[in-house]
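Not every chain of the complex is shown here; the ones you see sit where they belong.
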Amino acid sequence: MKLVTAIIKPFKLDDVKSALQEAGVQGMTVMEVQGFGRQRGHTEVYRGAEYTIDFVPKVKIEVLVDDGDAVPVAEKIMEAARTGKIGDGKVWILAAESVYRIRTGEAGSDAL
Amino acid sequence: MVFDSANLDAGATAWVLTSSALVMFMTPGLAFFYGGMVRGKNMLAMLMQNFFALGLISVIWGFLGYSLAFGGTNPLIGNFDFVGMKDVATMYPDDPTGWFGAFVIPPIVFMAFQMMFAIITPALITGAIADRMKFSAWVWFLGLWSILVYSPVAHWVFSPAGWLFERGALDFAGGTVVHINAGIAALAVVIVIGKRKGWPDRVMPPHSLPWTMIGTGILWFGWFGFNAGSALFADGIAGQAFMNTNMAAATAMLTWLIVEKIKDGHATTLGGASGAVAGLVAITPCAGFVGGVAPFIIGGLAGIVCYLAIGLKKKLGYDDALDVIAVHLVGGILGSVLLGFFADTKINPVVGGNNGVFIDGGSWDLMADQLVAVGATLVFSFAVTFIIIKVLDLVIPGGIRVSEEDEEVGLDLTQHSEVAYSFAERS
């Protein structure tokens, strides 16, 4: 099994979710994160003091998939999340040694 | 009795109008005082139960409640003289005693001021039933309770025709009518609706105490209208009531924090807020009848007694979620009884020489009346409330309580299809 992980722009989450649903993905887990990278952050002013915030809000998506689906899923995510502007984010794939469904204890593909 | 506008005192009218607005503001204040203490998934439901009282009770008050509370001269219940806003702009209730004859504000201002009390009283109950009642059940309960419990008790105590009023029982701003009444009703409802899922094993800490603190600020602020406005004049008695209100709240905050520090090792923000409210509750019946150091004693005791009363619920095993009983029932009884010690004709001629035990020329007579008033309110309110809620539990399909699953998900989503917070930026 593989764990496909993506960092995307928050307002792209809906598009990515729909794309994955169409691609038959049954589930995913998302969380708010903050990203640092080429995309510039912002300067804030507080009572005359300026300071820069390098981090920009992003959303992280984790999707467990069968080995063969990893790359296609990664590509689906990239298509859906792409705006072409700096800061679109990354996708990476990790190998998961085993996966279980808590409710049933099922393992592997059946756990998805 | 037609109000003679020649008697109108603009200063008193200005003060009671202001006070009515202040008391109205207390209901949102209460909503946030409680709202901050519940879990985030039930925040809006708590706010809504309180705000909805502003809507429903106002309408009921206009069409029926005011008339039932103040109309006519029957000692047990009002009549229909003022039903549907009839004559409320021009007339005071008929009144042989001449009580209303001394008023210097337009009748409709008196009605408005009293309305705000009718609104906040049942709202106090929301703290006890937090996190588990269907909104539909609350709607029915709220309306029935206001008509069947609030109006009668208000009549007994606040109407010059009421049997407790006639007896000589004193209640300046609602120790019995508001706090004991709501507090004992809360107990009845809690018994019927049962414990929150997971209580007491699961900790259910406040989701946002700053809301509770802003609610506390609003309550303290509004309570000046509640108590000092109850003078219905802009005079020294109003001033005394104002001062007593503040001093009782302040002292109770201190004593609550001290006991807390001793028992738990920490003085908490919530403790400070809770103490202040306990003091405000206890001083309510006494506000315009006592003077000197009495407010410090009353408030000081309230802070200690109410704090200790909180321990009861775990012992007795009823889940009074936000301690309405410990603060309003216990605090209300405490204040009503202490008034039997400290009521002073020098402060307010209405005491009519019937001074409290500790005041020169005092006796136990007033105390007797106070105990009757407390007892009568306890029995009547508990009984009728219990019947109302039991009936509703039978009549409403599935009962008054939400399903286990809905309770888990939270009332905001399941009762109102809303969430209190969506900080995550996704659009």
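Order as written gives the chain letters A and B; numbering starts at 1 within each chain.
We take it that a contact is a pair of C-beta atoms (placed from the backbone, for glycine too) under 8 Å apart; a residue touches a chain by one contact, two chains touch by 3 or more.
Predicted model, so just to flag it, every value in this text is computed and none were measured.
When all copies in the structure file are counted, the labelled protein chains give the formula A x3, B x3.
By our rule, only the chains that are shown with their structure count from here on.
Within the complex formed with chain B, the residues of chain A that make contact are 10-11, 13-14, 32, 57, 59.
Here chain B touches chain A in the complex through residues 424-427, going by the rule given at the top.
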